[in-house]
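The structure that follows is given in the form of structure tokens.
Note that this is a trimmed complex: some chains were dropped, and none of the rest were shifted.
A and B label the chains in the order they appear, each numbered from 1.
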Amino acid sequence: MRRERVPALLRQVASGEVDAQAALGALGALELPSTESLGFATVDHHRALRQGYPEVIFAAGKTTPQVLAIAERIAERGEGVLITRLVPEMHAAVLERFPSIDINPLGRTAFLAPNVPAPVGRGTILVITAGTSDLPVAEEAAVTARSLGNTVERLTDVGVAGLHRLLSESRALEDAAVIIVVAGMDGALPSVVGGLVSVPVIAVPTSIGYGASFGGVAALLSMLNSCASGVTVVNIDNGFGAAFAASRITHA
Amino acid sequence: MRRERVPALLRQVASGEVDAQAALGALGALELPSTESLGFATVDHHRALRQGYPEVIFAAGKTTPQVLAIAERIAERGEGVLITRLVPEMHAAVLERFPSIDINPLGRTAFLAPNVPAPVGRGTILVITAGTSDLPVAEEAAVTARSLGNTVERLTDVGVAGLHRLLSESRALEDAAVIIVVAGMDGALPSVVGGLVSVPVIAVPTSIGYGASFGGVAALLSMLNSCASGVTVVNIDNGFGAAFAASRITHA
């Protein structure tokens, strides 16, 4: 927690969102050192302080012991632990160490709630997917957004080849505060969504497709060149990043 | 004309589409040699015979004298002369040599009608553009399609960022025999059109855009990965090729 968040914390206590004991613990964290060296990693406790969000562990390219060690340092301060790109081989070890952690195999995530819940974001984040194969990325986005304190709604398999599936959901589109659009192949869906709404639209290309989809490059380029003004884009398959950006918006 | 087209020609005479004199001339061409060497070019009179279409002169990379010389060989057999990618510097010389030629500066084309008009294609070819900047390519397609004997309709600036512009033209979509969709930037329009109709859809990416549009590559990839089944694609800015393919369909 960064010092500037103290007033917000007090408001959370006042509203009953957070109880006094948890708030006390959170305040105590202000006295701890801002970084912690594990040899193979330098845990950035400061990052959580600076940005008001729990630090996130990207499991790809890390060993199970490395993931666990970093998670322990974060958990022992009462911060929330979010792990992304968790491979099935790590599930058992993670569960053994953190029995109450919530593993989502489809989204390849694990989430251990913090002592003090994240501040509630403004409005709903709507996660739309073009096809069934885009679901893992959408799930990563949904878990991330929820762990950051947001309400999440979903709209699945509403790609532009069957426009009526999307157009019949205009109510969901209108009710969203931010929309994340997940699509592979031609990446055309964000342009259509971006033209229908006035709220922020974040496009996530997925590596779904074959041949000249080039692992998501076709969708990425399509989204960067969207003819709908003001669509922004994150890396291929980066559901986490899209949700993090959306949560920056709902918490701004 | 290829020998197999004689019956079709006779039907054209019978219906009054072609008069007897012109038909006679057309039949005479069957006796001429199938190729003609100009030193810098080998005119493929055979191609017209094989495919039932006037040979087409791609002016880019040719000098004005080369373009004129090839055009003369074709014209002197009474075949139609279609020149594409005609640059403004060539206009005067082309007009001087062929006073009755029809130059279209926007489409960068010139067309001199044949003695015997091309057989009439079945149905209407609809040329749709996503934006105003796609017009030159669409114009090239329209001129080509017409010169090959087709009826052409147009729908302009109906990109997916304002879907209602397209949806309000459902009648035009339903009436087309073949649809050519011309789009740059995100290249999303063919996917939407392809999902709305059951007729053949030919997508033409254009080099419109900047940055990561990479001169039309973004649109090209988007179209090759279209989530609407059965959309086919031609080269970037290749309005001519799209129309030629469409005319193969309407004449099949």
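To be clear about the criterion, a residue touches a chain if its C-beta (ideal position, glycine included) is under 8 Å from a C-beta of that chain, and two chains touch if they have at least 3 such contacts.
Here the structure is a predicted model, which is why all the values come from computation and not from measurement.
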**Request:** Copy number for the full complex, please, knowing 2 are shown in place.
**Result:** 8
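Here is the rule we use: only the chains that are shown with their structure count from here on.
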**Asked** Nearest 5 degrees, what's the C-alpha rotation angle taking chain A to chain B?
**Response** 180
**Fill in**
Here the gap between chain A and chain B, centre to centre from mean Cα coordinates and rounded to Å, is 49
**Complete:** In their shared complex, chain B is touched by residues of chain A numbered 130-131, 159-163, 185-188, 191-192, 194-196, 209, 211-214, 217-219, 221-229
